[in-house]
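The complex appears here minus one protein chain, its other protein chains still in place.
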């Protein structure tokens, strides 16, 4: 099998989604890029996770041409492609319709950073990318979904390695990481913080942001040169 | 066994309901119609899913006469019958008391289409069929439950293949599809969108509808002549 | 083993509570009465469900004297006893701290009958029994908890076979039935309707009661001489 190791990693990462209860039916997909080879691998469109085999994973180059695999790639492929080309620091991407992240997407609101659970992974709010216009939808819906995410990060001056995810208005979340497995990890984190931010709002009437000093402390004790969380070999997870 | 294949499909589809955690005890039922044979098969009344065998499934003709099976059919049989006769495009029907769909039914509200999760399957809100009158309940409660669903679709000009479900006020959801399995699939979708619409309302104070252009894009990329979601052989699922 | 069949039934019914996820740790108990023998059997106090054996079940007479069993009976035994003596029509009792029923108890509110899910089993709201006074707590807390339930039913003219449960203010639910198994069944129903009534309130700002004609129809199609739900041998479940 061509690109065997990449496709096996992507296959395995896709199977994590139902394991973490992040997807219903086929409503999610994972990809990973091999920057050296100039290709990325992604779940095929509309295939049940229980039927998915490594050889079903589709490989495309970074211009979007299929390099290997007999099935249609995920309908969200153009969104992944746009993100890989705009964010050179990311290595894996996940899209799901996990319930609480979808709720914030459907409300069209950023998820505020209410505490250390989020601050350990997201250095601030999870941004909400705005609705596409009719022209953007008509021209290239999936590609422009990626563009709107990229523009949200550029216009707010956000570093995608410091804020490894987004919710797209009326749609749902995308997360990313250094590889497919870490992108799935961040999808789990995003769903959990979407849930606890809503619960916080239910307790006190607002999703109360944590003081900035808590974000500084928690993000930086796990990330960057002075990180001290975890074991040496595992730092940054 | 008479109607063996139909009864086995209906038996199998009924067993999906506890698998998807859509039912407590016996609170749900699935049926499927064989239009060529002029019959439909449905779960018997009040039988636990764990005890259900294919030969327990009851077969009736489209006038409501029992053709096969020794048990009483579901108490909701007349509702299914009414829907099969009024909606020639549908092939399977599901009734459940799934919690979030019941909440919208009990509130007596349509479930707004807040995002692409719903728009992939429902081309707009899930309508709420109104309460029956005392006369309608007294005359034929279950049959008139079906009538009120049909009238809701007729009076709003809705196509049941574009809006494959409904919630009945103070009661709960019915969904349908081209066969029993797809009707169950839509019951899962309906419960999930009922949940995320409520979560959306909890985030921002309303169940904020998605822009119409999102409904157009998402419903039509999965359904109709220009659909491009999924693989060729699976299109429309 | 004395009272072997009664203790086995009560043991089995107690084990249903963790199976239905109605209890955390030891926070629940089930009993059943044998009216002919003038005794009832109940879970011992503070024993984990995973450790519970049939011979641990304690048997008492209807004056509250232990007849069999080496362990202390549930600390709620006096409440069960009070209910068996006041309600001759009931045969089994369950107490749990299931989350949503506890929420209504802690709010001190009746659970309104919002739809047919509740009306199939409860012919109206689930009443909330009021707080005990300091004198009632000091004199005999558990016995007076039972008294307050009985007085709630008497003062409202409620038939315990039509309303098979209650929530006690700042405490939690008790349910009952013709035997221990049916009391557990009603505990599951009560938790589910407590949940959906709250969800209904979250959708529309109130826990909107269903029209009385729906209660009449649904309760009476399952109970009483004209019931037509289920199979002949199972009627009333």
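Each chain carries a letter (A, B and C) given by its place in the written order, and its residues are counted from 1.
The working rule: a contact is a pair of C-beta atoms (placed from the backbone, for glycine too) under 8 Å apart; a residue touches a chain by one contact, two chains touch by 3 or more.
This is a predicted model, so every value here is computed, not measured.
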Interface partners of the hidden chain - shown chains only, full complex considered:
A, C
Per the definition of touch given earlier, which of C:15, C:71 or C:204 contacts the omitted chain?
C:71
Just name the one of A:157, A:211 or A:225 that touches the chain not displayed here.
A:211
Across A:17, A:93 or A:114, the one contacting the chain not displayed is A:114
Residue list for chain C contacting the dropped chain reads 24-25, 27, 44-47, 71-72, 75, 97, 99-100, 102-109, 131-132, 134, 137, 141, 170-172, 198, 201-202
Touching residues of chain A against the unshown chain: what are they?
114-117, 185, 188-189, 192, 195-197, 199-200, 202-204, 207-208, 210-211, 213-214, 217, 221, 228-231, 234-235, 237
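Convention: only the chains that are shown with their structure count from here on.
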Since chain B and chain C are copies that touch, just let me know if over half of their interface numbering is common to both, same, or not, different.
different
What chain lies farthest away from chain C once each centre is taken as the mean of the Cα atoms?
A
Rounded to the nearest 5 degrees, how far is chain A rotated relative to chain C when their C-alpha atoms are superposed?
180
Between chain B and chain C, the Cα-mean centres are separated in Å by 33
Taking the mean of the CA coordinates per chain, how far is chain A from chain C in Å?
47
Quick check: what residues of chain B touch more than one other chain, meaning two or more?
202
